[in-house]
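Removed from the display is one protein chain of the complex; every other protein chain stays in position.
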Amino acid sequence: MTNIVTGSFQALWAALRQLPRKRMTMQYPDVQTQMANYYTYDPKLGVAKAGYKGRHILWLDKCTGCQLCSIACENIAQAIEMVKVPSVAKPQNKKTLFPQVDYAKCVFCGLCVDACPFYALGMTEDFNLVSTSKKALVYSPEKLAIPPNVTRKKVEFKIENGEAYHD
Amino acid sequence: MSMGVGSAFSTEKISEDKMSISVGPQHPGAGHFRFTVTIDGDTIVDCVPDPGYVHRGAEKQTEYRSFLQSIPMLERSSLTDVTNIIMPFSMAAEELMGIQIPPRAQYLRMIMSENQRILSHLYWLGIQGIFLGHSTVFMWPLGDRELFIDLGQMIGGARITYSYAIPGGVRNDMPDDFKDRALKVFDYFEARLKDYEKIFFNNPLVLKRTQDVGVLPRAEAIKLGVVGQTLRASGVKSDTRIDEPYNFYKDLNFEVPTYESCDTWARCMVHLVEMRQSMDIMRQCLEKLPQGPVRVKLSPQQRAQAGEAYARVEASRGALSFHIISEGSTKPYRVKISVPSFRNLIALPRLLIGSHVADMPAIYWSLDYWPVEADR
Amino acid sequence: MSTTPAQPILPDEEKSILDFFAKLGERTKVVFAKPNRIKINVTRENLVEVTKFVRDELKFDHCTNVTGTDFPKDKQLEITYHFGSIGGTGLRRIILAVACRVPSTDPLLPSIIDLYPSVNYHERETAEMIGCVFQGHPNLSRLLLPEDWTDIPPMLKAYRLPGRLEEG
Partner (left out) sequence: MAAVTNFEQFVKRVLEIVFWVLILVPMVIIPIFFVVYVLPVEFSCHFSMLSCSQQINWSAALYLFSPAELNPFSPTSFISQMGLGANSMIFKSSFFPGISFAAILSSFVIWYERKLLAKMQYRVGPQYAGRVEGWLQSFADLFKLMFKEIVIPVNADAPFFMGVPFALMALSGALLAVIPISANIYITSSPYSLLIALAVLSIFPLVTVLAGWASANKFSFIGGIRALYQMISYEIPFILSVVGIVILSGGTFSLSQIVGAQGRVWFVIPMILGAIVFYITAMAELERIPFDLPEADSEIVAGWLTEYTSMTFGVINLATYIKLYGLSALFTILFLGGWNGPAPIPGALWFMIKTIIVITLFLIPRGAFGRIRIDQLIGFGWLWLIGLSFANIFIAVVLKATGIL
């Protein structure tokens, strides 16, 4: 019986001592955490560089239209399609073939980045891709080439004095 | 109104004094899973599990994909346990391809795997809390889980599905600031676990609900072939990390917790101690982490030798093994996944029959049954 | 993880298991013996007998996995039981695979559920996925597939996933 009483009070105390602590909740639509760098792949070393795997970024100056990313995606999500973009004329890409990503299908595994031998594809920290139509989720090569612009206030996940909170 | 007549789904006619209730898939006490229990008063007299609501044919799907392309699909079978479910696949594939991965990659795999174990156990703890009516223990672990999700994100680059342990090593090296952050998180969380002990593991009402509930004796646990926490809570010191050490587990010091009481409480405690162990293992890994490459360069369409490989690891819920048969092509001929949830399912009717209706969620979730993983 | 050498050096436990199977003579045929992994072939007539030896003499006390594989070239189905041991000394690292080949046209084999209660759901899953019948199993009803599944068993090579036309 004493165990029950002391145990109950200990449980109550463990709950009540959380009252003055700082909150862990992140107020997401107002703020967001600072994500890591771009996820990129170094084909010479054969290893990737750690970073957040958000939406892709396409460096148009480097893409040769070799379709390897599209082939890598073939049996995974079939999200990458090679499209002709005549308006973007680059010397290394005579056929003006560039990848176009459908984010309704993409699973963000990043294996397309690993497949690119020309340092042309990376993944950015932009994860907020919500849209009201499926068509808006198809990112054309020109849209992929724009670096993301995150306007939200960024917060950090801090651990101090036995409290973890977003600030 | 006729209560007590069998439900529309039951095949047998049930006598008037018994009632059959269908738990799941739209019941808050069961995930994508259904089991029909027949109750006599407050006692369960029969239980028929019915898995398969989220069967997606992962084994069939692998026949169409190369080894590398199977990874993102396979890890979605078990979202709380992604590294552990693809690691044996990669190990078996590497055995068939005849390659050896560098030590640093193996250490990174261990770090991610133990991080994943904490994530899975915290998720388990949250659901076990809410199944016992304890809403605070639902919120706390799911909040503190965020810290470990962040750790995983630092290395894996995603919140849940990293596709990290691929055949040939790991995708990328860990960032430089990982070690400091990880040690900070472990210190915080170890202090926090004392609060968890007070509010859940030593809480008298939780003890009342879990002790001597759902007892699975040692001999029966071995005979039924259960794995993981269920086996260790029945007093069997069995863990693939010790039985058949993969990666570099044989170089590390860690204890496998076992309990002799064989009940739901023991299964809870095994989860708690394993979380501490995992943090300890990760500390040791960060200490011993060797320098070197992390990935063997393989073609995305790497060809495997003909033959068979059977690789197993200790996943968060127990021993998880992949049996891969290859005929020498770029795609596996047959992949069979033996998942801990599916192997533990056999204990569910055994434990539920004879127990109270009120203990049903507690026993069910103490087996750590993850329907998506079991159905594959 | 290393490449399997042609003649692997086997630890003592594996050797004693192989010696035991050698004693059984014609009833078993060792397919491969690597460290930690041994696979033997048995015919369906000898399956129950051999698994009884495996359980009682070799102390492999539970089943970890049952794989059903379709070999359309041989017109055969291979059912592979993987046994693990907890009670046996030094055997926990070993997985013993007992394979049994049955013709696709007559996919009957005896159930070993009386010897190993742990194969219950594994056998049910294999039966519905590959279309074999485990004689003596008390309840071979649908487990993972939907109740209204009317196609051929899905793990047969003849079954093609809808929407995927290219060669698998």
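Per-chain numbering from 1; labels A, B and C assigned in written order.
In the analysis below, contacts are C-beta pairs under 8 Å (C-beta built on N, C-alpha and C of every residue); 3 or more make two chains touch, one makes a residue touch a chain.
The model shown is predicted, which means the values in this text are computed figures rather than measured ones.
Participant: Taking the whole complex into account, name the chains on display that the unshown chain touches.
Facilitator: Spelled out, the missing chain touches these shown chains: A, B.
Participant: Can you say which of B:P25, B:G57 or B:G133 touches the chain missing from this structure?
Facilitator: Of the listed residues, the one touching the omitted chain is B:G133.
Participant: Just name the one of A:S8, A:Q34, A:Q78 or A:Q92 that touches the chain not displayed here.
Facilitator: A:S8
Participant: Among B:V45, B:I149, B:L183 or B:L205, which residue is in touch with the absent chain?
Facilitator: Of the candidates B:V45, B:I149, B:L183 or B:L205, B:L205 is in touch with the missing chain.
Participant: If the hidden chain were put back, which of B:R218, B:R303 or B:H356 would touch it?
Facilitator: For the chain that is not drawn, the touching residue is B:H356.
Participant: Could you pull out which residues of subunit A are in touch with the chain that's been left out?
Facilitator: Touching the chain left out of view, subunit A contributes residues 8, 11-12, 14-16, 18-19, 21, 23-25, 27.
Participant: Can you list where subunit B touches the absent chain?
Facilitator: The list for subunit B reads 1, 3, 19, 21, 27-29, 42, 129-137, 139-140, 143, 199, 203, 205-206, 208-209, 356-361.
Here is the rule we go by: only the chains that are shown with their structure count from here on.
Participant: How many Å are there between the centre of subunit A and the centre of subunit C, using C-alpha atoms for each centre?
Facilitator: A distance of 43 Å separates the two centres.
Participant: Quick check: how many Å separate the C-alpha centres of subunit B and subunit C?
Facilitator: It comes to 24 Å between the two C-alpha centres.
Participant: Which positions in subunit A are in touch with at least two other chains?
Facilitator: None at all.
Participant: Would you give the residues of subunit B that are in contact with at least 2 other chains, written as numbers and ranges?
Facilitator: Within subunit B, the residues that touch at least two other chains are 64.
Participant: Which residues, counting only subunit B, touch subunit A once they are in their complex?
Facilitator: Per the stated touch rule, the residues are 64-66, 68-69, 71-73, 76, 136, 143-144, 146-147, 150, 153-155, 157-158, 161, 163, 171-175, 184-185, 188, 191-192, 195, 198-199, 202-205, 207, 293-297, 300.
Participant: Where on subunit A is subunit B touching in the complex?
Facilitator: The contact residues of subunit A facing subunit B are 3-4, 7-8, 10-11, 13-15, 24-25, 33, 36, 39, 46-53, 71-72, 74-77, 107-111, 114-115, 123, 157, 159, 162, 164.
Participant: Where on subunit C does subunit B make contact in their complex?
Facilitator: These residues of subunit C touch subunit B: 1-4, 32, 36-37, 39, 61-65, 67-70, 80, 82, 84, 86-87, 92-93, 95, 97, 116-118, 120-121, 125, 129, 142-146, 154-155, 159, 161, 164, 166, 168.
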